[in-house]
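Only one protein chain is missing from this complex, and each of the others stays in its spot.
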Amino acid sequence: MNATMLAQQILNGLAVGSVYALFALGYTLVFSILRVINFTQGAIFALGAYFTYLFTGSAFGFNGLLANAALPFGLPFPLAALLGGVLAGLVAIGVERIAFKPLRDKGADPLLTLVSSLGMAVVIVNVIQYLVGAEIYSFPASVMAGLPAALTFGPANNPIRIRTVQVIIFGVSMLFVVALTLMVNRTQLGKALRAVAEDATTASLLGINTDQLIQFTFFMSGLLGGIAGVLIGLSVSIAGPYFGISFGLKGLAVLVLGGLGSIPGAVVGGLAIGLAESLVPPDFVAYKEVIAFLFLFVFLLVRPQGLLGRPLTQKV
Amino acid sequence: MSLLEVHDVSRNFGGLVAVDHVSFQVEQGEIFGLIGPNGAGKTTLFNIMTGLTAPSRGQVLYAGVDIARLSPHRIAQRGIARTFQNIRLFGDLDVLTNVLIARHIHAQSGVFAGLLGLPRARHEERRARDKAMELLGLVGLTGQAEARAGSLPYGDQRRLEIARALALEPRLLLLDEPAAGMNPNEKQVLSDFVRQICAQLALTVILIEHHVPLVMGLCDRIAVLNFGELIALGDPAHVQNDAQVIEAYLGEEG
Partner (left out) sequence: MSNFLTTYGALIVSMVFAAMLALSLYLPLMAGQLSLASPGFYAIGGYVAAILSTTVFNTGESPYPLTFVVVEMLVAALASGVLAMVIGTLALRLRGIYLALATIAFVEILRVLALNLPITGGAIGIFGIPQPFETSLGYLWIAGPMLLASAWFVYRLERIRAGRALVAIREDELAADAMGINPTFHKVMAFTLGAILAGLVGVISAHFLNTWNARQGTFDASIAYLAFVLVGGSRTFLGPIVGGMALTALPEVLRAVAGTPGLPIELAQFLREGRMILYGILIVAVAVSFPQGLITPALLRRKRAVKP
């Protein structure tokens, strides 16, 4: 392992990690407001990718109800991606109305809400499969038209190469992360969010419309998840609807590692897991998938509040 | 030797000092009152005594043994029982089962004996049920044995919590605001009841309470907390006339 390879692996790790971070932020947003884990985040992630695929005008394969379906037009990729993300966000609002709100109104146990969201995730993912099958889709190559396949820098005889796609996904993720952080910390809306996260009852007594705010939070978390899905779809491929579930599970590892409810934690956790995965020695590459879960398991046992989270205390 | 000795106990939550170097002793057979304004640290002190919270420093000696860092069930096994400020019954279960559950430590037969229905297990089960019914009778809830605990009126729930605590057959009973939400009549009944069980069951009672006349009329000695500090300790007459107490507490309420 020489310095070049190491550098490349680090860069790859950061790129993938940034998408993990983006995705995990969706979990974090909902958790900080409602203290529940929204299991549909993974399904929405997949939806974002599939919606965007549809909007680029590409056709679906021959499985599923919508075999060979395609839109009669194709949007330029950034627009398609944005639209895909927005649509994912709207679906997230729908999920909130169906699976979260009724339980919130009843004051139900957070476990029940988790289970309910799990059911929704299963429904969404399987509906996707039912509609368009489980084959692997890739965004058309035209998406990257005009851009070099890879960027190189460093010494001429041993250059560090990084795929342009990785740079793009890193950039886009970080853009959203920064925008979100600014929004939460600098705007009135963000202040309202933090108030509800701190104490929902008091916030509503202060005139904040918690219901709307919750819907907005879900929209944002869906948007982030959907965009993350597009980015992974771009960088790797859309590996069937179930890749949303496995990504969703991995996102939980990021969530716990970084600290539930902590935005910087999600970023740190995402990057950390991305890096850890890419630095796995070649002999053990089959076990790459396990890294995230090992982190999750170990942290839950040793430090459940993660790196940057606050320990959850119980009022007696 | 005092039954309970709180020795220089403090508890911090981050920057907040909930209990500040508190020391006092409770003698066997006493009815001991713990009063103070809201947030004075009374419930925190209870939580420390029952193992729900560890003190940041200090010791709690129960029958000469430091129990400050033991887990709640170990402390319960040693004979300290409590009720909670915000009632913590097993709401979905019926009234009898609530009390029956607290008989847990008084049976010896293991899981296997229970599963197979061996004679000793069945005998212990019967005895536990009888004892539970007896306690329900003591607090006047016999007729409600099959009712869902959560459906009981507030006052009955408080009485059930006391019955449940008594099922442990404790030596020391901690009551956290047992009279909250009761009318004056009910408060008097409760007061008489506490005195009765204290004598009848050879109990020592520590009582957190807001209603000052109740405390003054019932307790042998009273400790007054304010902002986590012990500001007065003595019999009711002494405490009533303590200047600091009047200023901190009685002055506000009257």
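Every chain is named by a letter (A and B) in the order it is written, and numbering of its residues begins at 1.
Here is the rule we go by: contacts are C-beta pairs under 8 Å (C-beta built on N, C-alpha and C of every residue); 3 or more make two chains touch, one makes a residue touch a chain.
These numbers come from a predicted model, not from an experiment.
S.K.: Touching the hidden chain in the complete assembly: which of A:Val132, A:Leu252, A:Val267 or A:Leu308 does that?
M.R.: Of these options, the touching residue for the absent chain is A:Leu252.
S.K.: Looking beyond the chains shown, say which of B:His104, B:His123 or B:His238 touches the absent one.
M.R.: That would be B:His104, which touches the missing chain.
S.K.: In the whole complex, what residues of chain B lie against the chain that is missing from view?
M.R.: 50-52, 71-73, 76-77, 81-82, 84, 88-93, 97, 100-102, 104-105, 107, 109, 111, 114-115, 117, 121, 124-125, 128, 164, 167-168
S.K.: What chain A residues would touch the chain not displayed?
M.R.: For chain A, the residues touching the absent chain are 36-37, 65, 98-99, 102-103, 108-116, 118-124, 126-127, 130, 245, 249, 252-253, 256, 286-287, 289-290, 293-294, 296-297, 300-301, 304, 312, 314, 316.
We adopt the following convention: only the chains that are shown with their structure count from here on.
S.K.: Calculate how many whole Å lie between the centre of chain A and the centre of chain B, each centre taken as the average of the chain's C-alpha atoms.
M.R.: 49
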